[in-house]
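Note that one protein chain of the assembly has been removed; the remaining protein chains are unaltered in position.
Let's look at chain A:
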């Protein structure tokens, strides 16, 4: 008999939602000593499945029918006190965002010890000893100090380790991981995945692993279930689902994963459109009497150039300075040394007024499509605003906006709507149209696809590639995702702690990374051993 079996689970959403059911007729099985990956995009119901198993469904959301059998008992009919005894002790859970999932006001040690306080009779002394042992087990550097630390004093990876230590404290039979590595950097993600797999093998715990990333699935799954709109569309052994996906949705998802091999390089002219030389930006935090003073070298002596019509990828982890560099390029920030030339024009020498007048040369697309559009203005106005500020008559600007909407694949009838009426992918297209309305020579895109679902990400990437050839756009593309960089960029610069450690043609860097940090980044990319069986972008969602 399997450890966990979900049979025909249907979960109703409160009335007035966008759909009547969060989950419909979900049937899943999880055996002991097995990792089941539940894959899906946002809104697929994968997190809801986890919440249902934990008995932590949001208020107003009720399981309508079906059973969740755990060790032979139906969790849906178990009274709350019984369920509480299972939670933590037999069912452990790790959440996505380790910063917010830990109480900011209590030490890591006390939060882990709480597991023993709630479920066991151990003395305070024994609890402390167990906490230390656990922190050692998850390989946190200096466990004794980590136990006394508050969550904000640890790094993201260390926090997630602490979360895992907490979830595993009482050796649960089932561990539920809800996107445990999504908020982490690639190298950290690789370490955490290895930790989970390692602990799982040693303890024989069954793991229900929720993710949107097929690379991660390829790395750790024994079996895979693919979910869409609250239904399981396909499930089976990992090798089967990954290499021979049958359902069209699964095929489309697999096709949306950018392969790690860059396509054939496009020919580029020798002309340089953007030249960055010795750019330096330092953040200083003043402290009273010189105490707590901090100096962060966000960008340190960066020299790069972008050929006309080409795409320069800037790759790095969080804190590497890539976003600061992007902001310096459009002069949202003023660097203190170095120079930026676009078409021979010295951008740093421009005054604020000149900069505004000449804004069209370089435009930016931002990461978060939700926060970067003014929610109180119609999207047509948002797109037309730039040209209108620069003297284009309103009618003409609106006509241009209409054309741009068609160009980025949006229905021009949407011009009169407000941003919240669009999905994330559509909003990113609007952001793109807004930037393109200025007819820029250089487009700076700061992680434009990282907030999007994989299938939408693939579409936006395709659009960017198309626009590049159609408009002859030169682009600086900032990303943390090497797969994305491989598909879109002609040249790649790898940044770490404000410095460019390696720069070169994409194919060259992928074939032969020279710097050890680049090699570490490549080694950390999930799902390297797996080549998507469906060609990138070959099949799209119905």
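Going forward, a residue touches a chain if its C-beta (ideal position, glycine included) is under 8 Å from a C-beta of that chain, and two chains touch if they have at least 3 such contacts; residues count from 1.
Operating definition for what follows: contacts and distances are computed from a predicted model.
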| item | value |
| --- | --- |
| Protein name as given in UniProt for the chain not displayed, "Succinate dehydrogenase", "FecR protein domain-containing protein", "ABC transporter permease" or "Dihydroxyacetone kinase subunit DhaK" | "ABC transporter permease" |
| Chain not shown: contacting residue from A:7, A:64 or A:114 | A:114 |
| Contact residue for the chain not shown (choose from A:67, A:84, A:275 or A:331) | A:84 |
| Per the touch definition above, residue among A:152, A:202, A:376 or A:413 touching the missing chain | A:152 |
| Absent chain, residues of chain A that touch it | 54, 56, 84-89, 91-93, 95, 97, 100-106, 114-115, 118-119, 150, 152-153, 163, 166, 288, 291-292 |
